[in-house]
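Right, chain A next:
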Amino acid sequence: MKLGLVATSALIAALSTTAVSAETLRLLTWGGYAPEDVIALFEEETGHTVEVTTSNNEEMIAKLRATNGGGFDLAQPSQDRITSAQEEFGIYKPIDMSRVDAAQIIPSMLEATATNTTFDGAVFGLPHVWGTSGLIVNTAKAAQVTDYVDLCDASVAGSVSYRLKRPTLIGFAFSMGLDPFAAYADADAYKGILDQVEAKLTECKPNVKTYWDGGDEIQNLLRSGEVVAAMAWDTGGWQLNADNADITFVAPKAGALGWIDTFVLPSRGRADDAAYDWINFVMRPDIASMITNTAGNFTAAVNGDSEVSAELKARYQGSFDQAAIDNIKWYPPVPAGLEALEGATLDRVNAAK
Partner candidate 1 sequence: MVTDRSKLGFYLLLSPLLLWLVTLIILPHIGLFAVSMSEKVGVREYETGFGNYAVFFNEPLYWRTFARTAFMSILTTVLTLLLGFPIAYYIAKLTRGRTKTTLFLMCLIPFWVSELVRTFGWMILLRETGVLSNFLQYTGILSEPVEFLYNDAAIMVGLVYTSILFMIVPLVTTLDSLDDSLIEAGYDLGGSGFSILREIVIPHAMPGIVSGCIVVFMLSLGNYLTPILLGGKDSLWFTGLIYTQFITRFNWELGSAFGFLLLGLSSAVVFLGLKLSRQSLSDTMGR
Partner candidate 2 sequence: MTSTADLVCRDLTKDFKDFRAVDHVSFEVPQGSFFSILGPSGCGKTTLLRMIAGFQFPTSGDLLIKGKSMIDVGPNKRPVSMVFQHLALFPMMDIGKNIGFGLRQRGVPAAEIKQRVGRVLERVGLPGIENRQVSQLSGGQKQRVAIARCMVLEPDVLLLDEPLGALDLKLREHMKIELKALQAEFNTTFVYITHDQSEALVMSDNIAVMNKGQFDQIGTAKELYYEPANAFVAGFVGDANRFEGKVTAVNGQIVTIETEGGGVQQAHASAKVPSIGQRAQAFVRPEAIELSKTPFASATHPNASAQIVDSVLFNGANSVAILRDPKSGETLQAALPQTGEFLGLGKGEAIHANWNAGQARCFVAEGQ
């Protein structure tokens, strides 16, 4: 009788562990960060299944806000957008560092991300993919464009494009000799910087062909030659470079803007085991290389570039010499409420004639 009870509980325990170990991971991420082949390997190795939803920073936050942090088990917003969202909406839960294989992650990046994503004493983010925004230039037609403000030059009038979003404000501010990141904590100083940038962007407006919205859109504009210089992401430039050697990513004189996309756990995520399994899996050097080859950006994995294609490395090195790397302006965490100021500025630029 007693033996039977033990056997039954053992069976139940066995069943429940398999139930726990095979979970469905609902991943909210960027396009290219979860390639099919990586998912297949992960599912084979762990027994979890992965459902991918691709999105961008703002939509990730909006989605999680709408469900109070539910509906997804792992999300990948940029590190500068985490603390303010956590402060306002409480949509994440802290990372349990004991479950992360920290040795796989480059220590400096791990530390920087931890610092930037700490809120109320808890760490909310782990670094994954990093990259920069800068300039994509058709060097045959607009080699003179080397900095953000050069987009306003008369020689490229009507053939220029950028987004009407916060990176544009930041980039122009740096290139105008201002330091917006230093002013983050001081709303009035920041407002002053924004006003100068607003004047510049308004003056620059006739030069712009269109404000681009999606990555495909700006690539099409550059590929067709309708736009010869634009502010955009580095990967876009490298992808275009593969088709047309004239077009490539240029790190602006004022410095490329560096971002790190992270791993965060939504507060009401259900499959934490699968989430940690995924983090530890994709930070392996071989898997990290696979992701870099599809996404075009490098990862925070130790030796993550070991199996990255030679062409991509060459393009990266072509855009960034050591000085340019040192000059990258890494986004610090955005204080809550700053976006409202930026929004008003962007609206006014949009409405200006």
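These made the cut because all candidates are chains of the complex that A comes from, given by their letters.
Just so it is clear, a residue touches a chain if its C-beta (ideal position, glycine included) is under 8 Å from a C-beta of that chain, and two chains touch if they have at least 3 such contacts; residues count from 1.
From a predicted model like this one, the values you see are computed outputs, not experimental measurements.
The contact partner of chain A in this complex, picked from the candidates 1 or 2, is 1. Interface residues of chain A facing candidate 1 in the complex, by the touch rule stated above, are 58-59, 61-62, 65, 85, 87-89, 158, 165, 205, 208-211, 213, 224-226, 336-337, 339-340, 343, 347-348, 350-351, 353.
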